[in-house]
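Excluded from the complex is one protein chain; the other protein chains are retained at their positions.
For clarity, chains are labelled A and B in written order, and residue numbers in each chain start from 1.
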Amino acid sequence: MIQQEWPLWEVFIRSKQGLDHKHVGSLHAADAAMAMQNARDVYTRRLEGVSIWVVESRHIHASNPDEAAEFFEPAADKVYRHPTFYDVPDSIKHM
Amino acid sequence: MATPDLSPAQLAAPTYPAELRSQLFQYVVQLADTSLILAHRLSEWCGHGPVLEQDLALSNIALDLLGEARSYYQYAAELEGRGRTEDDLAYLRSAVEYRNPLLVEQPNGDFAYTIVRQFLFDNFHYQLLKELKAGPDARLAAIAEKSLKEAAYHLKWSSEWLIRLGDGTPESRRRLDKAIAALWRFAGELTTPTPGESHLQELGLVPDYAALLPAMQAHVAHVLAEATVPLPTAPVAQLGGKTGRHSEHLGYLLAELQYLQRTYPGLTW
Partner (left out) sequence: METLAPDLSPEAQFQARIDADIRIEPKDWMPEAYRKTLIRQISQHAHSELVGMLPEGNWITRAPSLKRKAILLAKVQDEAGHGLYLYSAAETLGTSRDQMLADLHSGKAKYSSIFNYPTLSWADMGCVGWLVDGAAILNQVPLCRTSYGPYARAMVRVCKEESFHQRQGFEIMQTLCEGAPVQKEMAQEALNRWWWPTLMMFGPKDADSPNTEQSMKWRIKRFTNDELRQKFVDMMVPQAEFLGLKVPDDKVQWNEERQAYDFGEVDWEEFWNVVKGNGLCNHERLQARVQAHEEGAWVREAALAHAAKRKERAAVAA
């Protein structure tokens, strides 16, 4: 007997039109069609979504927490990327 | 819980002549019984499914069918106009008064049995609801419109599982073949009209089963081909459930279903 588990899938749901898909959890399924149906049965029992993405977990590449410093900290001092960095005269509207 | 939103006009039972009203009552009760009994069977799986994800799927289908049954019972009670409720109809009628076809009362067996039973029913149910939705009775049309979306999903689910089991492992194939051999003979009753149904069909009030058959057969042929399963030679159809002549299984099912209402008559739960 093959003692093998169904692959793990990550589930992303768009809760309403206009919003991003958001990671909601994971589940097991033998194939993509089943993963989609399982996602519907498991994660949208209370009208939580209008669109589902599933992706096999092994296809996800995650950043390494040990490299978090070099990955994310350089962005911390680039305040000029944020609009509040700039002073706009009060008399200027619509900016 | 699952009653579709109906306008007051739809909620008022149409003014059918008394005899027609009683015939339509029978028909709606039959729809209700069918969905309830299958929901009951599927609910027996809850907590015992082959994998957690499919446990949830089986319960979802059961809940859909239960909701549909309740909508039909409520309509039937109104058609009857004798003050009975959905629960009176479900809990206080005996097996000979139940009008579900034999197929849906058959025990769950193994997962292959459950899938074959579900597939045969879903294939019929989906086509029936499509017609009911376009039918002249506004109330039935409204219930069908809601249930059709659910039934489309059920049919997809059971079709895909039938294909997996047929074209899976030798063991799944052996079990599927056994389930087909045991259950195919109950499919014919779904589309064999009782005298009451024939009458309503002639009046154009309910869907004509003959019109459903081509689409049903095409889907069966498609799914079985995908499953690499040869089309079973048409077995002698087992009839009876729709006229109250059931298999032995229904009595036990109802004994369980109706236990509290029968033991403590007239109480509110």
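Simple rule for what comes next: a residue touches a chain if its C-beta (ideal position, glycine included) is under 8 Å from a C-beta of that chain, and two chains touch if they have at least 3 such contacts.
Nothing here was measured: the structure is a model prediction, and the numbers come from that model.
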Contacting the left-out chain in the complete assembly, out of B:87, B:145 or B:208: B:87
Hidden partner chain, touching residue among B:163, B:190, B:206 or B:250: B:163
Residues belonging to chain A that touch the chain removed from view: 1-6, 8, 24-28, 30-31, 34, 42, 45-46, 62, 64-66, 68-69
For chain B, the residues touching the chain missing from this view: 1-2, 36, 40, 43-44, 46-56, 59-60, 62-63, 66-67, 69-70, 73, 86-87, 90-91, 110-111, 163-165, 167-169, 171-172, 175, 256-257, 259-261, 264, 267-269
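Going forward, only the chains that are shown with their structure count from here on.
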Interchain centroid distance [CA atoms averaged], chain A/chain B, Å: 40
List of chain B residues in touch with chain A within their complex: 51-54, 56-57, 60, 153, 156-157, 160, 164
Chain B partner contacts - residues on chain A that touch it in the complex: 6, 27-30, 33-34, 37-38, 40-42, 45
